[in-house]
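And now, chain A:
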Amino acid sequence: MSSHLVYALVGGLLFSIGTYGLIVRPHMIHKIISTNFMGSGVFLVLIGLGNRTPSGVPDPVPQAMVLTGIVVTVALTALSLAIAKRYFSLTGRGDISEHREERVG
Partner candidate 1 sequence: MLWLPILIPALAGALTFLLGERRTRRRNTVNLIAATAAAAATLSLAGAAFQGTAAQASLPLGPGLQLAVRGDLTGLLFACVVTLLWGVTLVYAIGYMSHDRNRARFFGFFAWCIAAANGVALARDPLSLFVFYEILSLCTYPLVVHSGTPEAIAAGRKYLLYAFGGGAALLAGTAWLVAIAGPVQFTPGGALLAAESHTFALRWVFALMAAGFCVKAALMPLHGWLPSAMVAPAPVSSLLHAVAVVKAGVFGIVRLVNDLFGPELATSLGVAQPLALAAAVTIGVASVIALRQDDLKRRLAYSTVAQLAYITLGTALCTPLAAAGALAHLAHHAVMKITMFFTVGSLGQTLHVKVLGTMGGVARRMPLTMASFSVAALALAGVPPLAGFASKWLLAGGAFESGDWWALLVYVSGGALTLGYMVPILLASVRPGAHEPAERWESDPRMLWPIIAVALASVVFGVSASAPWSPARWALAAVSPVFGGWTP
Partner candidate 2 sequence: MRDRLPGSQLIPLVTGAGLFALVTRAILSLPGESAGLSVRVTETAAENGISNVVTAVLLDFRGYDTLLEIAVLMLVTVAVFSLRETTMSPTPLSERPGPVLGALTRTVIPVMLLVAGHFVWIGSSRPGGAFQAGAVIGAAGILLALSGYSRPKWVGPRAISWVLSIGLLVFVGVAVYPVLLGEELLQYPAESRKALILVIEALLTLSIGASLVSLFIASASPRVQGDRE
């Protein structure tokens, strides 16, 4: 198994773990960490699979995509942290799971 496959498969694993965490964890900080897992996973997949060129020189397009993706992920992380912090300062809580009172019906 070549190294790029290892990167890609680990990327897939990270992504799946992130997805699981994002769904299961009610606390926002956990969710934010999970999304960063997912992001890193995708970037690994992109970089790993971008290394399969016959010439051996990595494909620059996935690299550019990863660079763009990193900036976007950083921005998203900043926003979610800001929301989490604000929510915490308003309610003293960090978990945003559904509660009985808002389940109108």
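Candidate entries met the following condition: all candidates are chains of the complex that A comes from, given by their letters.
Here is the rule we go by: a contact is a pair of C-beta atoms (placed from the backbone, for glycine too) under 8 Å apart; a residue touches a chain by one contact, two chains touch by 3 or more; residues count from 1.
Model, not experiment: these values are computed from the prediction.
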{"item": "Of the listed candidates 1 or 2, the one touching chain A in this complex", "value": "2"}
{"item": "Of all residues in chain A, those that touch candidate 2 in their complex", "value": "2, 5, 8-9, 12-13, 15-17, 19-20, 23-24, 26, 45, 49-50, 52-55, 57-64, 67-68, 71-72, 75-76, 78-79, 81-83, 85-86, 89, 97-98, 103"}
